[in-house]
Each structure stands twice: as C-alpha cells, then as structure tokens.
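Excluded from the complex is one protein chain; the other protein chains are retained at their positions.
Then we have chain A:
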Amino acid sequence: MAEERRQKQCSVSLPTESMKAMAESVGVGQLQEESCAALSEEVSYRIKEIAQDALKFMRHGKRRKLTTNDIDNALKLKNVEPLYGFQSQEFIPFRFASGGGRELYFYEEKEVDLSDIINTPLPRVPLDVSLKAHWLSIEGVQPSIPENPPPAPKEQQKVESTEPLKVVKPGQEEEGTIQGKSQGATPADGKGKDKGLIRLKPRSTHELSVEQQLYYKEITEACVGSCEAKRAEALQSIATDPGLYQMLPRFSTFISEGVRVNVVQNNLALLIYLMRMVKALMDNPTLYLEKYLHELIPAVVTCIVSKQLCLRPDVDNHWALRDFAARLMAQSCKTFSTTTNNIQSRITKTFTKSWLDDKTQWTTRYGCIAGLAELGPDVIKTLILPRLTVEGARIKAVMEGPVVSNIDKIGADHVQSLLLKHCASVIAKIRPQPDNMEQYRTDYGYLGPMLCSHVMKARTQAALQAQQVNRTTLTITQPRPTLTVSQSGLSGSAGSRTPSIIKVPSSLTLMTPRPGTPSQPSPPATKYIVMATSAGASSTQQVFQDFHSVLHSSHPQGSLSLIGVTLNSMNLHLQPHRSLALFPAPLQPCSLW
C-alpha cells in the first residue's frame, strides 16, 4: 500500500487544462499544448516545493492543520510576495463547476459592497488569551475532573464490557507494572520479565472523589426534584458530561431502585423523571451502558408493562410514560443487542408472552404492544399483525359489551388507537393498494374498517412527504431549554472575557469542590431525529434465551450508600406527606421479571 501511495506521489501533477484555464484568466488566449505541458510540470513542482516549506511552518507553529499563513510564510521564504488578504482560519471551500467540456474548481470571491461592511455592526471582539491551571496528575494518578479527558473512552468501555478478559485498562496496567517493577527491582531483577507476562485483571475499585460525590448528589436531587429548570440542567449534564463513567454504577442503581420503589407507590411523576435520566445516560456519547443493562432494562420494562403506574389510572396519562419507555427500550435494543446477549429477542419474547396471556390487564397489554411496536416494522409485521383479529375481538368485547369498568374501557380505547397508529403505516407498505373496507374486515376483524381509513390516511401522507423529503421524515423533538452556564470550563466558550489566570494551589490538595453544574460548551437547543422509513436490518428473533440468566450475571461492584441519601431527598421533595418507603417488596410490579 505504501508503494502505491508513493507511486501516486511520483505521478501527481496538474493537468494541462489547468494551465489553459489559468492562462485564459489572465488574458493569454491560445497556449500551445507543449507549453502547457511544460508549464504544468514546472508549476506542480513549485507547488510541491512550497507545500513542503509550508509544512515546516506548520510543524513549528505546533499545529496539525496547514493554514494559509503557512503558505504565505513559505512564499516569503522563497522571496515571493505572499497572497495578501487571503486569510482563513478554517477550511477553504472550493466550488466546482463544469461546462463546455471543462471541469473547474474555483474559490468563490464575492464582490463586496463597501458600505455593507461599514454598516454592519462590528463582530464581537474575540476572547483574549488566558491561562488556566488544573491538575493533570496528582502523584501519578489522574484526577477525574472536567478539565481532564474521561478516564475511559467509549470504545474502551465497549471493549471492556464485551470482551472483559482481553482488556486491561491503561491506568491500571501502569499501576500493575509499577508494582511489578518495584517487586522485581529488589533482588531478582532477571525475573522481571516473567512478571510482565502475568496479567491479571485487577479488581476495580469504585472510589468516588469528593467532587464526584457532590456532583452525584446534586444531579440526582435535581433529576427527581421539583424544579423543572434544574432538572433540565441536570439531564443536560448527564447527557453531555464526558466524565461520568466512574459514576455510572451509581446512576444505574439509583434508577433501578427508584423505579422499584416508585412503581409500588404509583408515583408517575418520579417514574417519568427516572426514565428521562435513562434517556440522558443513553444520549451521552462518552458512555457505554452495556455493563449496566441488567439494572436498567428491568427498570425500563417495568415502566412499560406495569399494571399500574399512577394513583388514578383513569385520569393520569401513564400511557405517555409507557410510550416513552418503550422507545427507550427500542433504542437500547438497537444499540446493545448482540448475538451474545440477545436482548432484542429476549425482550420480544417477554412482551409477546404476556400479551398472549388472556388475563393480562389492558395497561400491561398496552405496554407490551407499545414495546413491540417500537422495535420496528418487521416486528409489527411478524408479531402484531397476525394478532389483530384476536385483539380486535377483545377490544370489541370491552367497547360494545356490558360496561365492566371505566378503566377497562379507557385501556381498550388506548390499545385500539395504539394498534391503529402503528399498524397502519406498516400495512400501508405491505398491502397492495385498493383499500377495501370489507376486505379489511375479513382480514383484521373488528379493527378492519378503522385500519382501512388509517391506512388510506397514511398513504396520502406518505405520498405528500415523499414530495417534500425523500423517504425520510424529520421530526423535531421538543426543544430542550437552553442552558447558560456560569462556570467556564476548559471547553468554555462562555469563559471570562478578561484575561484571567487561576493560580495553581501551592499545596498538593485537591482543587475546590466542583460545582454541580458542569460546563456546557454549546447547548444543543433542538434535536433532529431522522427516522428512516425503510425497513432496516431485521432483528435476530430466532434465538430465545432466558433473560434473567445473563442480565443478572454481572453485578457492578459498588456500594449503594449514596442511594439512600437521594431517595430520601426526593421523597421529601415530592411527597412530604408520605413516609419513606424504601423496603416494600416490589414483587407485584415486577412480576414480569
């Protein structure tokens, strides 16, 4: 490969057409082919020479990116006048044009009206250079503070959780070798090599620094507290902060315990908050949750299928929570399902099993269907569509039969609309066009006619959208409140405007406790989710395995000492009248598990 590259280097030179184009641009009309060839070789050589010199300037400028200034400096070195006014910090976009059998790349230079420039308000003065100090390492150990990179990058977390025996963390490895050395350095030096071979995965200790503990407390309190603004801030932090890896076991335990407790208490609001935390954790690009799924998935599934999630099932909108949790489930299936853990197939199996059960209540039924439906059109097609007739009959029995209870009726109603919503789009795709009410009735039973109208609606909508966007739909989720953060971190574009300097503490103590609001460089105000309508890769549904055995096989080590504190506080926040219920037997809501 290196050879190929080298050969390319050898042969690269500008095409003669470039010479012609350039000649024309300066007014030389007819340039002979020979002169063009000679020129292009000469020009290519000179350009390469200048590029080589410019690289020198880049290296000495301690940069990775070649800038226009480097080229200017290289030109100056050759006693050539540099290009004035051609400054750009960033990538220079070249435009492409073709016509008359020619292809042309050019740099767009707009004519600028001077008065426009004069009249535009001055841009903000760029921030002045400032110095900021932090500890990169304290006696050989790198503190996990926002100024330092996350201790374990996502890739490594992934490898660690999927192939736990292969990987030894670099930090731990270092410590290991250091210890090995200090032992080997004593009398037997020759055996030092043998020691290097034995690589045991050291027991990982989960010590949180004081700042981390404070952060954890602040975040969990804010997440389940009463102040919505604070919660948004906290969730934002969870979703973006790169240094949460260490705290992940705590967070997952917090969520699973929280769900356990609040399902029993039918505290809908808290369950929603906890699910939002799960969502935020999943959104964090630096975290890989695989290791903690055994705690998170039961919690999420509980929120999908639990019989009762709120105190007044007839009034409260617990359906939204089920939908939300179902989406979370689908997302985690998509991200973490592998051939070894078979999450998707096991989840599917669980949902189907309880759906098929006749005694299942409408709430659970709704959750199962929602959970399945979110897994994608393939799942709908293979698992939900065949059962439409049966489900329709059951709904009919509730709707048209004797009034059993209001709750059942509402439940049936929701299941019906859910089925219609999800199935319509799928049917619209797989069923050939003429939509006949009667045909639908024979195929799908009670729900047939309603499906038919939904399908027709879906078809027209799809046609409309196809005109607007090509097969993808853009949905805009609810815009997150923008966070303005007073702390300026390393990444802080919101840093102080004056040149400031933070002194290094003279002693080797920890820096001041870290405030609960970590720095946030760019608040992502809106989020676009592109949903591809085409059916993606179908999931592996053949393999069914017992869910519990694997998910519960690896518990993270770590104490639960902090969970009490926060659970305590969240209960205080929301339900001052209620007594603290930490130990009720959560068997009933988790019966599915």
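Just so it is clear, a contact is a pair of C-beta atoms (placed from the backbone, for glycine too) under 8 Å apart; a residue touches a chain by one contact, two chains touch by 3 or more; residues count from 1.
The working rule: contacts and distances are computed from a predicted model.
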item	value
UniProt protein name of the chain not shown, from "Phospholipid-transporting ATPase", "1-aminocyclopropane-1-carboxylate synthase", "Mago nashi" or "Transcription initiation factor TFIID subunit 5"	"Transcription initiation factor TFIID subunit 5"
Option from A:Ser18, A:Ser35, A:Ser130 or A:Gln265 whose C-beta touches the chain left out	A:Ser130
Positions on chain A where the hidden chain makes contact	2-3, 6-7, 9-11, 41-42, 44-45, 48-49, 52, 56-57, 59-65, 67, 69, 73, 77, 89, 126-140, 142, 147-149, 170, 174, 177-178, 181-182, 185, 192, 196, 490-493, 495, 499-501, 503-504, 508, 521
